[in-house]
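Quick one: the structure is below, questions incoming.
With one protein chain withheld, the remaining protein chains of the complex are depicted in position.
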Amino acid sequence: MSQAYNHFNVTFPAPYVAHVEINRPEKLNAFYQEMWLEYAKVFNTLSHSPDVRSIILSGAGSTFTTGLDIQKTNLAFPGSDGARKAWGIRRSVVELQECVSASEKCEKPVICVLHGFCLGLAIDIACATDIRISSADAKLAVKEVDIGLAADVGTLSRLPKVVGSLSWVKDVAFSARMFNPQEALRVGFVSAVESDKAAAVNKAIEMASLIAAKSPVAVQGTKAIVNWSVDRTVADGLAYTQAWNAAALQTEDVGEAVGGTLGKRKTRFEKL
Amino acid sequence: MSQAYNHFNVTFPAPYVAHVEINRPEKLNAFYQEMWLEYAKVFNTLSHSPDVRSIILSGAGSTFTTGLDIQKTNLAFPGSDGARKAWGIRRSVVELQECVSASEKCEKPVICVLHGFCLGLAIDIACATDIRISSADAKLAVKEVDIGLAADVGTLSRLPKVVGSLSWVKDVAFSARMFNPQEALRVGFVSAVESDKAAAVNKAIEMASLIAAKSPVAVQGTKAIVNWSVDRTVADGLAYTQAWNAAALQTEDVGEAVGGTLGKRKTRFEKL
Amino acid sequence: MSQAYNHFNVTFPAPYVAHVEINRPEKLNAFYQEMWLEYAKVFNTLSHSPDVRSIILSGAGSTFTTGLDIQKTNLAFPGSDGARKAWGIRRSVVELQECVSASEKCEKPVICVLHGFCLGLAIDIACATDIRISSADAKLAVKEVDIGLAADVGTLSRLPKVVGSLSWVKDVAFSARMFNPQEALRVGFVSAVESDKAAAVNKAIEMASLIAAKSPVAVQGTKAIVNWSVDRTVADGLAYTQAWNAAALQTEDVGEAVGGTLGKRKTRFEKL
Amino acid sequence: MSQAYNHFNVTFPAPYVAHVEINRPEKLNAFYQEMWLEYAKVFNTLSHSPDVRSIILSGAGSTFTTGLDIQKTNLAFPGSDGARKAWGIRRSVVELQECVSASEKCEKPVICVLHGFCLGLAIDIACATDIRISSADAKLAVKEVDIGLAADVGTLSRLPKVVGSLSWVKDVAFSARMFNPQEALRVGFVSAVESDKAAAVNKAIEMASLIAAKSPVAVQGTKAIVNWSVDRTVADGLAYTQAWNAAALQTEDVGEAVGGTLGKRKTRFEKL
Amino acid sequence: MSQAYNHFNVTFPAPYVAHVEINRPEKLNAFYQEMWLEYAKVFNTLSHSPDVRSIILSGAGSTFTTGLDIQKTNLAFPGSDGARKAWGIRRSVVELQECVSASEKCEKPVICVLHGFCLGLAIDIACATDIRISSADAKLAVKEVDIGLAADVGTLSRLPKVVGSLSWVKDVAFSARMFNPQEALRVGFVSAVESDKAAAVNKAIEMASLIAAKSPVAVQGTKAIVNWSVDRTVADGLAYTQAWNAAALQTEDVGEAVGGTLGKRKTRFEKL
Partner (left out) sequence: MSQAYNHFNVTFPAPYVAHVEINRPEKLNAFYQEMWLEYAKVFNTLSHSPDVRSIILSGAGSTFTTGLDIQKTNLAFPGSDGARKAWGIRRSVVELQECVSASEKCEKPVICVLHGFCLGLAIDIACATDIRISSADAKLAVKEVDIGLAADVGTLSRLPKVVGSLSWVKDVAFSARMFNPQEALRVGFVSAVESDKAAAVNKAIEMASLIAAKSPVAVQGTKAIVNWSVDRTVADGLAYTQAWNAAALQTEDVGEAVGGTLGKRKTRFEKL
């Protein structure tokens, strides 16, 4: 569990709870290729770790992340013609999308704490987590339009499914304007706003601990089925649930959970 | 119309309005197999009844329903190996899903009144109705994780489409925490909160009566097209609407409705 | 740019900003066939005009539009039997749907200002634009049920994706009841409410100008990708983004935008 | 197992093999409402019977079925206007579609033996089975156009997925022309053509027996996954397979099957 | 009916049968912009003409078409950078795709007669028709790779659904190699091969006449439902059929068709 990373701190603030901190505060946690490759590695590892049942994501220092480190990211792609340049661009976009999607593919719930500047890639990352809570000081923006491009790491694909106002999604995505945590709460982008970063992290630890105390079979099945269903018809959601639960209901966690409830005792679930 | 059911009261509080009451108050309206099979029968019957144009669903007594009656529901499935157990589980899940979906397949609008405890299966049922209103005393929870399983009767497939904050959906689904009617209103799960159960039922009767006074061709077409469109692309929604309305616009209700509006008289629509 | 239309005023209140006004105020901007055919022509033209980067839509006079002009729209379709009538109906619905969809297919962002009466077709039209803002005096209704038909020009297909409460969508669609701008804001149908029509139009011009000052490659790509993604899985959204941006990232706007930001100077983007 | 039906003979010609015979030879096995309701009951029962692992479907007498019994099927639907008639039609089509789909939903493989006249509904039924073999004397036609209607019980939805030439599908569906077993074999509609009905039934029994000797967990999982995958993307096919096999691979049939192969002995699988 | 076109001959060789001939034989019927715009106009007009029930498409002279006229088609797109060029390319591709799709959107069945050279765009066009028959002299190729581009006018999207061997589709699409009518017949691309062009056209007239003698309600419904179903799940195919036939079954053609069959007399169907 004590694996060391170059750009991320991974700690365990409570039983079965991991805390991933983006750790490049001297550059406001801006990302470059080596970092996003490592980001994927962190979540892939936690996804299969039996000692982890819920995960918190935040940034070291005052800022979550200001997005791409433009100094260290080459936006001029080589190639002898427009098509050949396109091949290189596509491969880069695919790589970055796959890395950011790691938190979505991660079997465990991921709670994202937004604080300080949360720009561009910050929103892509946040959209690929499960629950978002915000510090009152967060300054958020779908910033990509301001560097001349359509957000291509997932914000445009996920944000319309994450919040309940397409008018608002297009407003912030076309204009790249800042929005604040209260607005984020009103449209459903975040579930809670806390007074400052420390309070938001504490709130996340509390939520993560509550989740980690539940049956991991139940919680991880819930994540899998919700993520599947968001994208598909109700009928396909129900069919997938049938297939999934045909195995998952064979868990002893049901007996343990029901027994715990009836006996009013603390439940204890096997590792998964 | 006077069909008697063992676990449901069906009354007709206003013209063309049916009121279905879950009627096992001594067990807080908890469900077991015989009940959900009958639940489907109630809605299948109302769906084709020409005397019904809108339906209200509530619970007898103070509680809507506490969900599955765990005493009367066998969660240990037989089978000589894990695969054979899975077959039995799958068949049970299919049966329960199909029964709960009866209110969705029902041609008429269904207004669900949430009051008292609304736990587990209560949310699955509510998600499969059309409009939800709540009494101020309702105590709601996606409770399944607390008995060791992922909700498999529709909540996880429908809730992300019913409300506008995926962060909130995952919050309540992972943690099984209680949420109150005001929170439910804020995220759009319910459309209205009334002071108590009686007020909520009255509000539902008022809404149901308003809807029942409209052209049933128009209202039932609206339900069919919205339910189709939620799950599909806009293009497929438009195409289905073309096919549907090619028949539906051949109704005399258009003349009656327009005539009523112009003549400022009460409209009267043929049975459907 | 000075093309004249019979039923629409097209003006240019700011650089790269077009303002389309529905112009039949003596009939409360009610639509009939000639008008919707022209409506499509307006948006198809603006879609490809290199001098336009964002578009505002409002109504001449106090009212946005009261919807179909029933006097000038034949709702009795000829045909020797029910099937033959259906063919005529379907062709009419297809034509009207395609015209209203022109603002959605339009490559540029469209901001809809709702004011005065916004009934029936008004909502279909508004749903097919990108951003909706409202005057405080707007009186809105999904009115079709009141003339005996299910809304078939897009409201039922788009509204559930535009706002975040399916319960509310069905409430207003089944009952045809009026809702006001504050309610529209709460459910996310509009992004902002201004004190009166003039203020709302000014707000729209301000938003449109802000958007028009951005890279058109970035903004129009954002519209294309969001519209695609709303209807599809996240995976298909990401794949389409890869293909789209493989060309779009070959723009010099990235350099211009980054340079502008770093040099704190105004950016200037080539026509598109 | 000895349930008696009015219009179907169900026999058991080999271990775990059921043979369903449409039994109204005096009317060339033409269908009417009572029959299709019973048809669904037959397949629903066999679907869950642990004593059945594969099913053969054929017709009593020389003809498979000539389709709908037009004398006993009311094609004039009541209703005071075109929309109200449409409601009745739709309910009838739904009922008939659901009955014919029973063989597709049936968990066990269904082998359809086509012989004599196979017209209209015969093709709908055949498309909803898994494997089709034909007697050399079969006379086949997608006959619905000849009674003035588009085939609405599944042929038009399933045939393009069942065979590999869309040109051929449209040829036979537009023209209602007869096609013979050799043509059916060439386009892949049937897998084999036998000299006469007896030979075809024998071939079916042989195939059914071979299948019935395999692990029912493996065979029924194969049917479920293929039917799912035909309609969906490869990615969704793979995801569903993961969920399905997470339970199915927990079977002891793997050990039994591998042991049988290595020990060159006959395998014996538990009931399912 | 006597509308004249610059690049197409439209004749009426039999009752209710239209014959569209690509008419630029001096250039082997190669297409340029003016032609494909007119092509769409031809099919849009025939689609709604009550005097047409089936359509034949062939080429004037010995060759069907050699595809794009590269001399008259500008493949160098203007634009100050790669993104701006892409916008122009995309608009051109959209226009060409929409024109070629006109035969697919056309309500009436279209039978394509392939003869002589059938290269590149010829295959795109053929894939967008309903039934394909070939003269024995046809020389066919998915030729686009040989001019440095992936076929973008529909072949790559439609061919895998039109024939039954994905291995073959990729073989001919990657290599641009010629294939002959017998190979086309074997894989199901064409339904029939006739000795020469005249025989193929005669065969097409015969098929078209047979189809034109049927109920147009039935035939056109069949085209609509098959085209819908090819692309969607069986469940969505069945649902669309319900909606479609709710209107279509209200035709008097059923009575006429059944009466004709029983009375062994010629049927006569109203115009549609």
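Per-chain residue numbering starts at 1, and chain names A, B, C, D and E are given in the order in which the chains are listed.
The rule is simple: a residue touches a chain if its C-beta (ideal position, glycine included) is under 8 Å from a C-beta of that chain, and two chains touch if they have at least 3 such contacts.
Source: prediction; values computed, not measured.
K.L.:
Which of E:62, E:157 or E:267 touches the chain that is not shown?
P.N.:
Once the missing chain is taken into account, the touching residue is E:157.
K.L.:
Looking at the full complex, which residue from E:97, E:180 or E:267 touches the chain that isn't shown here?
P.N.:
E:97
K.L.:
If I consider the whole complex, including the chain that's not displayed, which of D:47, D:135, D:175 or D:215 touches that chain?
P.N.:
Touching the chain that is not displayed is residue D:215.
K.L.:
Which residue among E:130, E:144, E:194 or E:252 touches the omitted chain?
P.N.:
E:144
K.L.:
With the missing chain put back, which residues of chain B would touch it? List them for me.
P.N.:
Chain B touches the chain not shown through residues 82, 85-86, 235.
K.L.:
Contacts of chain A with the missing chain: which residues?
P.N.:
Contact residues on chain A toward the absent chain are 48, 80-87, 91, 217, 220, 247-253, 270, 272.
K.L.:
Since one chain isn't shown, list which residues of chain E touch it in the complete complex.
P.N.:
The list for chain E reads 70, 75, 77, 82, 85-87, 89-90, 93-94, 97, 101, 104, 144-152, 154, 156-161, 163-171, 173-177, 187-188, 230-232.
Convention: only the chains that are shown with their structure count from here on.
K.L.:
Show which chains lie in contact with chain A and also with chain C.
P.N.:
B, D, E
K.L.:
How short can a chain-to-chain path be from chain A to chain E, counted in steps between touching chains?
P.N.:
Shortest path length, in steps: 1.
K.L.:
Quick check: more C-beta contact pairs at C-D or at D-E?
P.N.:
Taking the two pairs in turn, the one with more contacts turns out to be D-E.
K.L.:
Mind pulling the chain C residues that touch 2 or more other chains?
P.N.:
Only 82, 85-87, 161, 163-165, 187-188, 217, 230, 232, 235, 247-251, 253 qualify.
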